[in-house]
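Only one protein chain is missing; all other protein chains are in place.
Letters are used for the chains, namely A, B and C, taken in the order the chains are written, and counting of residues starts over at 1 for each.
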Amino acid sequence: MKVYNPDFKSRVEKYLQRQEFMKHIGFNLDVIEAGRTEGKLTLEKKHLQQKGYAHGGLVATLADITAGFAAYTLVPDDHNVVTGEIKVSYFQPGIGQELHVKGWVIKPGRKINFCEAEVWCTNHDRKTLIAKATASMVTIFPEDTKR
Amino acid sequence: MKVYNPDFKSRVEKYLQRQEFMKHIGFNLDVIEAGRTEGKLTLEKKHLQQKGYAHGGLVATLADITAGFAAYTLVPDDHNVVTGEIKVSYFQPGIGQELHVKGWVIKPGRKINFCEAEVWCTNHDRKTLIAKATASMVTIFPEDTKR
Amino acid sequence: MKVYNPDFKSRVEKYLQRQEFMKHIGFNLDVIEAGRTEGKLTLEKKHLQQKGYAHGGLVATLADITAGFAAYTLVPDDHNVVTGEIKVSYFQPGIGQELHVKGWVIKPGRKINFCEAEVWCTNHDRKTLIAKATASMVTIFPEDTKR
Partner (left out) sequence: MKVYNPDFKSRVEKYLQRQEFMKHIGFNLDVIEAGRTEGKLTLEKKHLQQKGYAHGGLVATLADITAGFAAYTLVPDDHNVVTGEIKVSYFQPGIGQELHVKGWVIKPGRKINFCEAEVWCTNHDRKTLIAKATASMVTIFPEDTKR
């Protein structure tokens, strides 16, 4: 995929430091490549819903973060990315110790990067795909913010 | 809408106390009616993304919670509800002091309650619709969990 | 809603004449207002799926057409509109004699018009909401097509 900003990794890392909600959740990215990011989250009590499963909103948040930053890796340095829409399908309850989240650009584009994300849950020695997301990540051009 | 459990409000309130992720975020419901819930969130630094806007994952989480509990008000006491899928469209960046979230069942059903949710952001004296969600809330029957 | 092309109705009508797939289906618009269109379809055998209900693809097509042309009414004359994505939720099987479809822009925007659409089915004297759609209608600028 075409990369406009060869220094995309530093840019994403800078933004991660300012991602207050992500830090509040305790998530971080450990893979930042062109058109692709990944991260892991150790499940704690604070992440759960009333039945003891990983909260659906948590799962949606992690999918949004990995997909959104995957789009960020492909845009020029003076452009930004916002989520236009995201759909998350929940295949299984998230029961286990760790979530592994992968986001990627499936169709790059100047105005919209179409992205997908997968959320896997590790329960002891078994890893299950618990959710999948599709999203339209909209590029914000420098001239958009001057309006 | 048909209510199978007249005591739905106590049930939802009991679940709210166990909603660890919701408590971690600082959200709560102040309206719990048949087929409808609402809640408010005071925006703090921990809720923001790198640009200082309310995080998209936060917005998705609040939409999921209000829509999911709206579905809960309509199911029998021994039934449960899980999110099958949710789509969130982001209309505006969430800039302001408070989010007001409304979730409701638009089409009740035995197996699926189709729901919608709106997220409004108050910035001083102006209230803006910043996101809207649609979701399929799937009913879990007692016999499902015995499998 | 802001209208850039006061002659939007003529433009939409011109496009309707070239909408071969819409004509093949037998649908037409009878309301074309700023940010809103509506149309009706008399259900015939050719519109049905294997159980005798209105085909889900037909329902999605009508939602896409009304929502897309609702967006068209708001863009400048030298701009175009394409569907970025659409989600359709099916509430009820479409059993009856006529479909009534309404599409509108819920949040106008320079680059994306967020739209919704409803599909109602009339069965003798009863009218039921059988499906609802949400869509991102993407504006194509003159400079986009020069690339």
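The rule is simple: a contact is a pair of C-beta atoms (placed from the backbone, for glycine too) under 8 Å apart; a residue touches a chain by one contact, two chains touch by 3 or more.
Model, not experiment: these values are computed from the prediction.
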Among listed residues C:Thr37, C:Thr61 or C:Asn113, the absent chain is touched only by C:Thr61
What residue numbers in chain B mark contact with the hidden partner chain? 84-85, 87, 110-112, 134, 136, 138, 144, 147
I need the residue numbers on chain C that touch the omitted chain, in ascending order. 15-16, 18-25, 45-51, 55-58, 60-62, 64-65, 68, 80, 82-90, 93
Give me the chain A residues in contact with the hidden chain, please. 87, 89, 91-92, 106-107, 109, 114, 129, 132, 134, 136
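We adopt the following convention: only the chains that are shown with their structure count from here on.
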Using mean Cα positions as chain centres, tell me which chain lies farthest from chain A. C
Report same or different for the chain B and chain C interface, where same means the shared residue numbers exceed half of all residue numbers found there. same
Distance between the CA centroids of chain A and chain C (whole Å) is 32
Just curious, how far off is chain B from chain A if you go by their C-alpha centres, in Å? 21
Averaging C-alpha coordinates per chain, one finds the centres of chain B and chain C separated by a number of Å equal to 29
Shared-interface residues of chain B (touching two or more other chains) are 87, 89
